[in-house]
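One protein chain omitted, others in place.
Labels run A, B and C following the written order; every chain starts at residue 1.
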Amino acid sequence: MLIEKYKVQEANDGATAEHKRRFEFAASTINNVEGVLQKLQDFQIAIPSWALGAGGTRFGRFSIGGEPSNLEEKIEDVGLLHALNRSSGAISLHIPWDIPENATSIKALAAQHGLRFDAVNSNTFQDQKGQEQSYKFGSLQHTNKAVRKQAIEHNIEVIKQGVELGSDSLTVWLADGSSFPGQLNFRKAFQNTLESLKEIYAALPDNWKMFVEYKAFEPNFYSMTVGDWGQSLLYASKLGEKAFTLVDLGHHLPNANIEQIVSLLLMEGKLGGFHFNDSKYGDDDLTVGSINPYQLFLIFNELVEGMDAKGMNHATDLGWMIDASHNIKDPLEDLLQSVEAIKIAYAQALLVDTKALAAAREENDVVKAQEILQEAYRNDVRPLVAEARLRAGGALQPLEFYRQNRVRESLIKQRGLQTVATGL
Amino acid sequence: MLIEKYKVQEANDGATAEHKRRFEFAASTINNVEGVLQKLQDFQIAIPSWALGAGGTRFGRFSIGGEPSNLEEKIEDVGLLHALNRSSGAISLHIPWDIPENATSIKALAAQHGLRFDAVNSNTFQDQKGQEQSYKFGSLQHTNKAVRKQAIEHNIEVIKQGVELGSDSLTVWLADGSSFPGQLNFRKAFQNTLESLKEIYAALPDNWKMFVEYKAFEPNFYSMTVGDWGQSLLYASKLGEKAFTLVDLGHHLPNANIEQIVSLLLMEGKLGGFHFNDSKYGDDDLTVGSINPYQLFLIFNELVEGMDAKGMNHATDLGWMIDASHNIKDPLEDLLQSVEAIKIAYAQALLVDTKALAAAREENDVVKAQEILQEAYRNDVRPLVAEARLRAGGALQPLEFYRQNRVRESLIKQRGLQTVATGL
Amino acid sequence: MLIEKYKVQEANDGATAEHKRRFEFAASTINNVEGVLQKLQDFQIAIPSWALGAGGTRFGRFSIGGEPSNLEEKIEDVGLLHALNRSSGAISLHIPWDIPENATSIKALAAQHGLRFDAVNSNTFQDQKGQEQSYKFGSLQHTNKAVRKQAIEHNIEVIKQGVELGSDSLTVWLADGSSFPGQLNFRKAFQNTLESLKEIYAALPDNWKMFVEYKAFEPNFYSMTVGDWGQSLLYASKLGEKAFTLVDLGHHLPNANIEQIVSLLLMEGKLGGFHFNDSKYGDDDLTVGSINPYQLFLIFNELVEGMDAKGMNHATDLGWMIDASHNIKDPLEDLLQSVEAIKIAYAQALLVDTKALAAAREENDVVKAQEILQEAYRNDVRPLVAEARLRAGGALQPLEFYRQNRVRESLIKQRGLQTVATGL
Partner (left out) sequence: MLIEKYKVQEANDGATAEHKRRFEFAASTINNVEGVLQKLQDFQIAIPSWALGAGGTRFGRFSIGGEPSNLEEKIEDVGLLHALNRSSGAISLHIPWDIPENATSIKALAAQHGLRFDAVNSNTFQDQKGQEQSYKFGSLQHTNKAVRKQAIEHNIEVIKQGVELGSDSLTVWLADGSSFPGQLNFRKAFQNTLESLKEIYAALPDNWKMFVEYKAFEPNFYSMTVGDWGQSLLYASKLGEKAFTLVDLGHHLPNANIEQIVSLLLMEGKLGGFHFNDSKYGDDDLTVGSINPYQLFLIFNELVEGMDAKGMNHATDLGWMIDASHNIKDPLEDLLQSVEAIKIAYAQALLVDTKALAAAREENDVVKAQEILQEAYRNDVRPLVAEARLRAGGALQPLEFYRQNRVRESLIKQRGLQTVATGL
């Protein structure tokens, strides 16, 4: 299904006057509006192909209807999001869930929607039909060399798929670990994993990055072999300059200070990218910004400050992706909410008076430092985000548009009620 | 598959001498050995029908082979455990995963194995094929009366099934809750749930109990409508004297003091039963005693002390059940380990010098109180547990027997490699 | 030190034009501005007497200078806050830190500043000089009746002090609990505490309330005898209709859903009051809204909705108090920030479209329910809070006023650098 531009235009027209009023007010309170708007326009968040169907928990899964059942339909869905918010201009594939049969035609389809291919993701946490070796006891960490070999080759295959699509990074998330004390020799698991990663790393094209994602727990419930940023950084450092740490917001122990981790990884030149979501208990994979939007803002504050300090390009020097798995919301609506929350946090971070903040910190003026951050955060920046979207050709109110145009109903009509997207 | 008694006898014979030596030493250091042994023999832990197949996480499931694919085979598996450890003399069914086609013959089969039917469990967290209403947004809490009605009727049906099998309790675990702020009116969700429970309660036979199980999170990740012991106690109190709280060890927030909860529920006369497992992060459903065996002992210490204070019968006045879901172990081996861990903790608790403990507490002698508990805990009580098992006709070394007799291999030969037990 | 009204007026005058512009915009986007403003004006948050000096941790304390060293100076400090924000119209005393020598003159002094006396707080967690019995092993829970008696009498004495000052509620926070497994018989500790509370309850004047505060851990590190809302509710229910649960935001286990607790306590008619602060790890006592302002909003959303459903008066039917202990900020600045954060969250909650929310919930429209909450939350309501403050005679920008008028410097000049306020 395609969003017709004139319809977006029509809908926008009806809302422009009020938007203008709000935008002008918002603009009146800040400096350098144009710079902020440009950055907001440039900032694109990749959509993972597995977020387009209803997610589930081990207790069950409830389909939404109209889910995309092949790669073409997934691209169509991301294209639809991008047409509305102009901020979802990339798709992140998961192999083997999304192996393209014909890379050329898939690339052409993506291009039609203005999409590029973000990081490709390997999967060594599930056994695929007909697979020779099982990942029951891990993949890159496995005590059996044949299993490691199979997992390494799968990752190299994923790189190849990515090369054909024009992707330039590989995300390696490992479920490897142990669920019971005694099960693993932690050092050997680390060493096996490192050796395996080295072989994959050796297959990386020159311009590629490898993202080593960490996770504190689940699906293993005693130890994870890439369990925290410290471990990921060790791997990335030992691998080389193309290897980086990837931060998923839901992959930490309770109460972790994620923004500090982000800052230190930037300091070390080893932050590679982000998986956005929100959570209250564990890897809950909730809509971005639905539980703790201030934390999201604090993270963006570190990103903006840290990237600027290194002269990095916000839009292109890190990998930005949503990673969520939606059970009780329409996945497309959820993604619209997530992207909006990210843009809001980013806009707020751009409004921080960094000079005043630096001065307050220098003087240990804790009260003032907090005021400066909250001054930026308490702003209503939605009109700025909307204006950037408008200028980029998107919808002023993407969610309202989606609902009023009964997009889900159209998708169900087109694809049926019983389709099930591959993924969790 | 049946465990032949003579084989157990043979295996025991080979190990008796060493066992005797160890038992005599263990017995020499404690008072009232016979009383302890009798209690250990009497203590039976129900096996849930869904723990007999390989469990899984949302990230995947790895079959074990030889899994029971119908109720008869599940009873056979529990019978097998019971033949080995003489402590698994009950099975807890999950409807609709285990609807008996013919209650009489199922009862007869269970009787052959010396098994009774423990609490029956309803399931309103998954949609079954052909089900009219969906539980996507909850069951007993649902805003739509038709959904609540369907869930109520399902529970009443479960009671009926239970009555036919000779069970005398219903465990209600609800996945009901919300995953996003705003989703629920907490009070209305509570009230709907309470009203629904009342209708189910009204259908309870006179001699039945209803167990209201609580859980802090998962599968809902913002709120759970029976989320902690306080909420469960509120429901149970409002329902009446046949309603009780059920404690599952994995259903708490981090760092919760479960033993105190147990003590207070006993004080209120509202503790109904237990789901044993162990965990490090959440509802990890790990083998009992595999992560924190001292906590397990402390819980049993409260159970023994609290039940004795009320003149309760350890073996029969509370519902004891394992609730675990095993991914990387042979489920039967895992259950043997779990039962052993429970018996060890119970034995240690029986050895606590309660009189001295009471005196130390009276004098706030914290050092001594700790010494008294650890004196009991640091004992090696395995010979006592083995002796009780031996006297009851079980195997001295159940796990070794299981492995040496290649039971899993026999089950695979008999049932095939690809069977999948119903359950999570 | 007194804040002279003309100075406030002067400062406001300089900022009025810009404020007016912002307020008009804010007002233009909401219904019923006047109703909201009135509620904001009515809402008063009590300041605890112990928050006026620099707090500390067990690792050290760093004085701020100019701290109030007697009750008169503490009242002066709260008066100063109230003069600036017109929302701190009450003071909550802690006995024995703040025993008034002459109740009549103290009341007169408070009245001069427009302050009333909120809940009085007893202290049985520290030994005072010359005290006969020690609270080392608890107070109301103590195994020794003489200790309990002393603690009961202290509480009754606190009530008497409160009566003389015109207070009408007693907050009982107990450090009682245990730090080591074995130390306590949980049931006996509960029963002793309950019996002790009953004696205190019996001494309550007819129009008084008793607030039973719970806390998950600290200073005891194994169990707390009033450890969670479930326990507090048990006590309050057994005590009678004048007993209520008090919620302190920092007194929960990690990841607790506090807003749900609030909702259920309101449902039960047993929510008594609030201690506001913020925290990341435990009872960190940080400035309100400094860590997770969205959670604060969600709590206020439940408060507004739940109180309205019961026809309760927001301003007067619950006890509102800050409870924080500040180490590295000027305590008065910190309190200004805390009050502002509370007012902002309250204002946002007042803007929630409750009708639309109820409808979305009825239809399980999770996306919309979230949108409705975030629509309210993402508003910049600071101009509303400022307007309410302005109308009540306060400063448009309290913190700026405080700094520009060098209030702390004046206090130091007046009281000295080395004064130390009683408290933690």
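Throughout what follows, a residue touches a chain if its C-beta (ideal position, glycine included) is under 8 Å from a C-beta of that chain, and two chains touch if they have at least 3 such contacts.
As the structure is a computational prediction, the values presented were derived from the model and not from experiment.
When the whole complex is considered, the residue among A:T57, A:Q370, A:N405 or A:T419 that touches the unshown chain is A:Q370. The chain omitted from view is touched by exactly one of C:Q126, C:Q191, C:N313 or C:Q414, namely C:Q126. Screening B:T57, B:S290, B:S325 or B:N405 for touch with the missing chain picks out B:S290. Touching the missing chain, out of C:K136, C:K310 or C:R391, is residue C:K136.
Across C:S279, C:N301 or C:Q348, the residue that sits in touch with the chain not pictured is C:S279. Take chain C: the residues that touch the chain left off the picture are 56-60, 62, 125-127, 134-137, 175, 179-181, 183, 216-219, 221-222, 254, 279-282, 284, 286-287, 290-291, 327-329, 424. The set of chain A residues touching the chain not shown comprises 136-137, 143, 178-188, 190-191, 216-217, 222-223, 227-231, 233-234, 253-257, 259-260, 263-264, 266-268, 294, 298, 302, 305-306, 309, 357-358, 360-364, 366, 369-370, 372-373.
Contact between chain B and the unshown chain involves residues 22, 25, 29, 254-255, 257, 280-281, 287, 289-295, 328-330, 333-334, 337, 344, 364, 366-367, 370-371, 374, 377-380, 382, 399.
Note that only the chains that are shown with their structure count from here on.
Centroids of chain B and chain C (each the mean of its C-alpha atoms) stand 43 Å apart. Chain A and chain C have CA centres that are 39 Å apart. Multi-chain contact residues of chain A (touching two or more other chains): 254, 280-281, 287, 290-291, 328-329.
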